[in-house]
Each structure stands twice: as structure tokens, then as C-alpha cells.
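The full complex has more chains than appear here; those shown keep their coordinates.
Labels run A and B following the written order; every chain starts at residue 1.
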Amino acid sequence: MRFFSDNAAPVAPAIMAAIEQANAPDTAYDGDTLSGRLDAAFSTLFEREVVVLWVSTGTAANALALSLLCPPYGGVLCHEYAHILADECGAPEFYTHGARLMGCTGQGGKLDADTLASRLARVRPNIHQVQPHAVSLTNATESGLSYRPSEIAAIGKFCRERGLALHMDGARFANAVAFSGASPAELSWQGGVDILSFGFTKNGAMNAEALVLFNPALVEEARRRRKRAGHLLSKGRFIAAQLLAMLEGDRWLDHARAANRAAQRLAAGAEDRLLHPVEANEVFLRVSPEEAGRLRASGYEFYDWGEGAVRLVTSWHHGEADVAPLAHAIAAL
Amino acid sequence: MRFFSDNAAPVAPAIMAAIEQANAPDTAYDGDTLSGRLDAAFSTLFEREVVVLWVSTGTAANALALSLLCPPYGGVLCHEYAHILADECGAPEFYTHGARLMGCTGQGGKLDADTLASRLARVRPNIHQVQPHAVSLTNATESGLSYRPSEIAAIGKFCRERGLALHMDGARFANAVAFSGASPAELSWQGGVDILSFGFTKNGAMNAEALVLFNPALVEEARRRRKRAGHLLSKGRFIAAQLLAMLEGDRWLDHARAANRAAQRLAAGAEDRLLHPVEANEVFLRVSPEEAGRLRASGYEFYDWGEGAVRLVTSWHHGEADVAPLAHAIAAL
């Protein structure tokens, strides 16, 4: 049983069905009927008008977002473990034409206004130093923590005061919504987020992410940059279909709840081993190499996470029957 | 009935089936079993060792290829109507970090060594002028013509003599192979092509293109640039599945033959209206606005192509029953 990554998970049957249903001739690129429904569907979800562009990867969504919020000569404040800094092979630098990512420290991958302020204070406001133009948060974080609405609002307030734009990498935004119980609106634009990379691929889609723009002034430029990056798929209807099927009946939320529940199940009997509170679908455990070896010998697959620790990632399709045996195996270590 | 674009066509049932079959947990990105089979499958097809990277769009394939063959301070010779120059919103400039596309003229979108030589002769070999580093051909061309192996070989020879790399935009490579009867090898590396963008999306896939590298020295860089462009899909197995299903039993060639046949059928009764010989799946006809209006009134959809002309694009799924009525309608104009 694989607990490597939610990227390894299968595509949900409803999503696969939606893809098949989309298989009829329609207008190319994003001129099709399904793509045309996205803005309305997401506007309902976010309780205000938004514009949504589909893209196929979270890296593209993040990098596009940053290119809209930060000029080539600017900087982006983010956590030192942020995916954009640690795992995207320089895509933000490529899309922004050389803006600099400025890593900050913070417990469990989280930023707060104090951290940002003290990092900013180290930048001399002269012509020689790169000046930050934006902040990028990840929610849920790379360590599986979720921001509370008040935490985001505090960061958003800080950003407005300092003239910084605010991006949210929401590769696991669904898990954060599911955990916090807050609304998508509270966790995004109401807290000051300008652009959200709303991920669906890790949550049961095949290759569909939503770039959610809360600032209509950026839409035309966003479309140009997407095309120019080779991300305007010619048969875009198959991506749009996934997003619509995900929103339908709050399927995205059900999936995230299932994944979170599976993570809680794994964590339940291992409280004393947890590196971080479990607030999404990732469980980080202190486990010796020998113990990890025993779990692997029992057929469980997962990544080591530095020395003496491992990461378990649950997904939308992990039910009680999948995780209970692993939970027992951990408890029995 | 739509004859707008092969991008509007549906996904072939066998491709859809392959996508569904791929829907099981596997390693993320391109570490999965299906992606691992691509090099061997394409090496067989091309009768030599090749390395293949999947991407989701032809624009990404082309722009990646050019970024591997031309430095930021160089130029790329191409036809003035080439897709890379006319229809990719500056993606080549983005990926190459500012290399210049240098348009050449040529009948039916075709280049030849003489045209290239005379364009090159206009570039002074000093420090002030951008120096060409590569040539990009489109096969079949934007006007639906196919290169003969000898034509490609002549261009390839010219490129080697002048130290130019050679890229082929093969968004409709399958149609060119089908028309010419030559082998994929003859139409690519045997003629001197360094990188081929081999398109499958227009030919019945959902979102799958193969970047075929004939020079192994470029592979590591190609992988980096793909990731950095946000084109390393996390569930890459669904792209690989499409490519494998396309190669299986030469499905790609059957599709292309069907599309070419449909185009020939449309052209058959309209010899005197043809702007270009029909050598792939596109038919360009001299048709007055009034005549075009009559065809549209009969339910046919297609693009105008400048003044007094239209473009009809056939696809893998157009059978005799689809095109015969349109052929009659054209003959009856």
C-alpha cells in the first residue's frame, strides 16, 4: 500500500466519467462550453466574482501567479520549505524572469506577520537590494498544517500595509478547508489573498488545477502568460470537465475530508511520534530506520523525511480498511 | 459538422480506454511504468535509440526544443507562417529567453536550402546582428504540404554545413508520414533533424505530444527545462498511456491516413479551387464569401483564410459519410 504521495493516487471515478462525457467535438483551447462555465461555478464557491484559468500542474499555477504579482526585479517572501522554493526546479524564476525567492523560517512551514516583518527589516530599501513585492503562503503547508482564517487575515493586513501582493499555493487547499471548517472565501480573498492556486490533481483529478484570480485587472495578462508558457491545452474541455465535476456536489470537499480522516486515523495511535500536528492529509512520524524497515517489510511504502522520521500521505481513496492495518502496525512498533 | 481544426476532434476510443487502464496508483511524475516504456517504443518506431519526453501541448514541445538548440542571443530561421512565429504567443521567445525568430518566405509554408542561404546571407556575421543557430521546419506545413525525404535531407545538409541545429515541428508529422510513404526515420534524423515535436493531440489523443530527442547529450537539460516550465505532470502516466496506445499497432498512422483520405475526398471535386496541393489533412479552397455562406448555411463550420478563401481541416474520425456530403456541396457551388 502506497503512502508516498497524493500524486500517486488514482483518478476518482466521477472525474473519469466527466472526462469521458467531455469527449465530443467542441471549440478548441478554452473556447469550449465547459471552460465557459468555470467562472460561474467558482464564483459561487467563493461567494464573489472570480476568474478561473485551468492549468495542468500546480507548478504552472504557482509560477504563473507569481509572474502576475512580482516584477522581474522584485522578490517573493515565502517559507524556506515552500514548494515554490524547494521543489519546482526554478519555475518561479523562469516565469517571473528572475525574481528572487526569499526564504523565511517558521514552525511547520507556516509564516506570520512577525516573521515577515523581521525578514523585511533585513532588506535595505535602496537600489542595490532586491525589494520584495509579494508573499506566498502554502495552505495546507508542506508540513501538513492549516492556517486559520485569522492567521491569513493578519498576513493579508500586513501585506496591504507594506504594499505586498499575496499569493496562496493551495495544492492542498481542499484539505485546509476541510480541516479548518472555514469557507473558501474566508481562507482566501477575505483574508487578502490576490491569487489562489487551487489544486485538484492531488485530490482525485487527473491533471487539473485552478488559477483563481480575485483581481480582474490581471486576467488578460494571465491568459497571455498561460498561452506563452505552452499551458493553453488545445482540448481544454477535458481539464474544465474535471474542475466542474470536482465542484459538483462539493466532491472536492468530500475527497479532502476522506483524506484528512485517513491521516487522523494514522495519527491517532501515534501521538508521541508526531513531528507536527495533523491538520491535513500528511502525517510526519518519528520512526527509527529499523522501525521504518519493519513497516516497509509489511508492505507499506512511504518516504523517509530526514533522519529518524518518515512522511505518510493519505489520499481521497484511503478508507478505514486501508489505513487501519497501518495504524495498528505503527502502534505495534 | 465541424471542419475548424483537428484540435476540436474527439479523443479516439482506444486512447480513452488506455487512459482508463492507466488509472491505478503508480509512481508520480514520469517515474511510472508507462512513462518508462516510451523510449523503447519510440526507438523501435524510429529505428534507432531515441529519448522521448511527453508534454501536453505542441507549443511546449516546440518551445522546449528551441530552447535546447538556440542560445538566448541567437536566432531561429523559420517560415514566416510557422506556428512558432505566428501562433504561439511568443512561447519560443519565453523558453529560449529571448532568441529571435527570423521569418523566411516560401511556397506553401515550405523552406529549402536556397531560401535559407539567402536569408542567412542578409545577416552580417558581426557582433551587432543576431546570428542564427537553428532552423525550424514544420511538417506537414501550415499550408498542408508534406516534405519529401530528399527535401529534408537537403536542408539537413545545409544546416550541418552552416553549424545550424535542425528542429521539426511535427504537429502533423503523422499526416506527413502517411502522405509521403516515407518512414519516420527518413523524415527526421536520417534527414538531419535533431529534435522532433511529434504531435498526437490533433491525431486523436487528448493531450499528448512527444518531444523526440535524437541527441542524447540534450536529455538531462530537456528534463530540467520541462520541469521548470511546469510541464512535468504529477500523474504523467495518463500522458504516457496515450502515446503508447497511439504507437500500438500503428494506430497513429491509421488515424493520419483516415484524415488524409478525408481531405483528398474533399479536394477531389474541387481541383480548380485549391490554393495548395493537398498533402495532409488540410484543404485550402478559393471560395467567395457568398459561397462560404452557402456552405455554412448547410451546417458546415470552418475558418475563413484571408479574402476569398477558406480552410477545411479533416480529422482521424471523418469517414466517407462525413465528408461525401460536403464534397458534393462544394462541387455544387
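Here is the rule we use: contacts are C-beta pairs under 8 Å (C-beta built on N, C-alpha and C of every residue); 3 or more make two chains touch, one makes a residue touch a chain.
Remember, predicted model here, so these are calculated numbers, not experimental data.
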| item | value |
| --- | --- |
| Oligomeric state of the whole complex, in copies, if 2 are shown | 4 |
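In the analysis below, only the chains that are shown with their structure count from here on.
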| item | value |
| --- | --- |
| Touch list for chain B against partner chain A, complex | 2, 4-5, 7-11, 16, 19-20, 23-29, 55-61, 63-64, 88-91, 94-95, 201-202, 206-207, 224, 227-235, 238 |
